[in-house]
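The complex is shown incomplete by one protein chain, all other protein chains being positioned as in the whole.
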Amino acid sequence: MSHFLRRQRYLIDFTLASLGRRKGKNLGLLGVYTLIVFLLASVMLFSQSLRREAGLLLENAPEVVVQRMVAGRHDLIPAAYLERIGKVRGVAAKYGRLWGYFYDPAVQANYTLLVPRDQEIKSGEMIVGAGIARTRGLGAGDYLTFRSAQGQSFAFRVADVLASDAELVSADLLLVNEADYRAFFGIAEGMYTDLALEVRNPQEVRKVAEKLSVMLPDTRPILREEILRTYDALFQWRQGIVFVLLAGSLLAFVIFAWDKASGLSAEEKREIGILKAIGWETADVIRMKFWEGALVSLGAFLLGYLAAYVHVFFFDAALFAPVLKGWAVLYPQFRPQPFVDGLQVATLFFFTVFPYTVATVVPIWRAATTDPDAVMR
Amino acid sequence: MLLSPAILALIGVSAVVTALLLLASVFAVRVLRHWDIRSGSELQLRLERSTYLISTLVTFAIAAEVVALLLFVYNAEGMHTQFVGAMCATGVLNVNAWGWPALLLKIAVFFAGSVWLLLNRLDNQGYDYPLIRLKYGLLLVLLPLVATAAVVQLQYFLNLNPDVITSCCGSLFSPDAQGVAAEVSSVTPRTAMLALYGSGALVFASGAIYLWRRRLATLFAASAAVAFPIAIVAIVSCVALYVYEHPHHHCPFCILKSGHDYIGYWLYLPLFTATALALGVGALAPWRHIESLRTAVAADARRYAAIALAGFVLFYAVATWAIVRSNLTMAGTWW
Partner (left out) sequence: MIRLNDISKAFNQGQPNEFWAVRDVTLDIEDNRITVLRGPSGSGKTTLLSMIGCLSRPTSGRILLGERNLSGLPERFLTQIRRETFGFIFQRFNLIAGLTVLDNVMLPAYPLAPDHGALVQRATALLEQFGMGSKVASKVEWLSGGEAQRTAICRALLNDPQILIADEPTANLDTRLSQEFMTIIGELKAAGRTLILTSHDPVVSDAPCVDRVITLRDGQVQAD
């Protein structure tokens, strides 16, 4: 073992012993420190997993969606537009989609009604999202009755409940077949909610969108990558807002750390004085104190991060979910997939360990430059 | 601007590091004005003790800058989904004119700070602190560099406007013209390769001469200073292409990803360390004639030179290995 490493080992040895001798003070610091790491790490892990979840969801969405605009408002789009688009280079498939929202006064929530393209649903049946099934207490075979646009009652039999792996978005979903959908909302044949285009080559998406806006001037094309980008920015921004809000507690923590580091007890001062008198150099004392900070930081960081990990991935981020998920009555029960990412850990490091260290540099230096002959006075 | 935690952290770190160096400079100015090594006065004792604070502050600031440099690159990588046409970190740095200067300044801060720390370490071994005025003078040069890096980085982030859907229908998708070029310009692989191995040979020759004969330290430092940018250019225009096995992907950052076996770290870590130490050898060697520093210069410079050479060996070996094992054939086809 090299001389350098051996010396660090001696210093760490001493530091561990000295931390152990002042359990009360150090546990207090560790507790507050861990709490700060926990708060920030929870926010990061949670909003990061929301982003990922959204990304996974949109993976299977069409690359381009065309909406018709009337007087600046989204309107139904005639099927004839599909023919007007004709053959655009790079478009692999195009089709009309039917979907919409329905307000259920019984639970005061909005459902999303959707006609699936790849799934046959029998007339009078529907498939419901897990959120709806939970709130209305539904299982396969149960009946649910809604009032349609024309005022008649429509009874649907629940054929199935959707799997909950990406529940964040499917929680409020109701799947029905096309004929039922049109009858329920009173939408004429030949009209769609919007059109979807599949474009295989990502390089061509933008070109396709450009052509569409020339061809169909009363429509707006929406690109999947734009939605993803917007989600990304939105979640980043929310995360940033929460961090700014937490800046107050961070500042309190820094002041607390400063206070702990500069308010050395008489006992600790005497100890540093003894060390200096028996031959420790100022730099040795600074190194020893550095290790003290590093060990406390490491402990707090690991504990806090672990606690946040458990909080987010096993307890559904119970503390922050309402802030970060957005407003909804049907809260999706959402089990994000666990993961760890370097950018996050580095960012978290700068929000916790870095301020702690900055706050303690000057107090450590002050303590370390005690007069070596102080113990003789 | 983007209000992401990573960006907040980077801006915060740069500001705090600048503040720390400012504090160190205040003490440094006091030392420069009143330093008198022969005096036994209490003032002199206080000044001596403040040198510990200055060393600690600068060490800490530079360490933070190193981590921040990594975070800066990770962050650029993480943000590429938010900009039209940005395929990876390169594209994000291209979003506005401040991106590359911010990165280059951060690298400059790393080298300047490392050399300062090596010089400081040397001086602390001389019982009369012979370089104290020089090193604190240099600290006053380091401060504006760090401050500039912080300001440029701030400008970069402030001018970073993500392409986001707005409800106004006219600007729903960003026109391609505003898209960001995902590539860095490059020289031909042939030229890059020749320069890479040419400068490598120069570094090895001058380093070996220094280790054996204790001469030409300045040449060693200078050749490292030349070899570093050449190595970066070579990575961009040649080595990276072999790693990606794609003749047009010139990105110096994607090689850091898991998909490429993290080979980037094997290239950059030795290269940065070796260059910093080689520059350090150049900064240390001129003081070998000072009585109180003679043994320290001999020991330190020799060790730095040895580690630097080992680092360069590792760098050139990894670069060569990346080229050799690649399935991409450029010789004859693209040259």
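When the chains are written out, they are named A and B in that same order, and each has its own residue count from 1.
The criterion applied here is as follows: a residue touches a chain if its C-beta (ideal position, glycine included) is under 8 Å from a C-beta of that chain, and two chains touch if they have at least 3 such contacts.
Being a predicted model, the structure only gives us computed values, none of them experimental.
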Omitted chain - touching chains that are shown: A, B
Touching the absent chain when the full complex is considered, from A:Ala283, A:Leu302 or A:Ala318: A:Ala283
Touching residue (missing chain; options B:Trp98, B:Tyr129 or B:Phe228): B:Tyr129
Residues of subunit B in contact with the chain not shown: 37-43, 45, 48-49, 124, 127-129
In subunit A, positions touching the absent partner: 3, 6-7, 9-11, 14, 17-18, 20-21, 267, 270-271, 273-284, 371-373, 375-377
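The working rule: only the chains that are shown with their structure count from here on.
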Rounded Å distance, subunit A centre to subunit B centre (Cα mean): 33
Parts of subunit A lying in touch with subunit B, wherever the complex brings them together: 40, 44, 69, 72, 206, 209-210, 220-223, 226-230, 232-234, 236-237, 239-241, 243-244, 282-283, 286, 342-343, 346-347, 349-351, 354-355, 357-358, 361-362, 364-365, 368-369
Contact footprint of subunit A on subunit B as seen in their complex: 2-10, 12-13, 16, 20, 49, 52-53, 55-57, 60, 64, 67-68, 70-71, 74-75, 77-78, 81-84, 162-165, 169, 172-173, 175-176
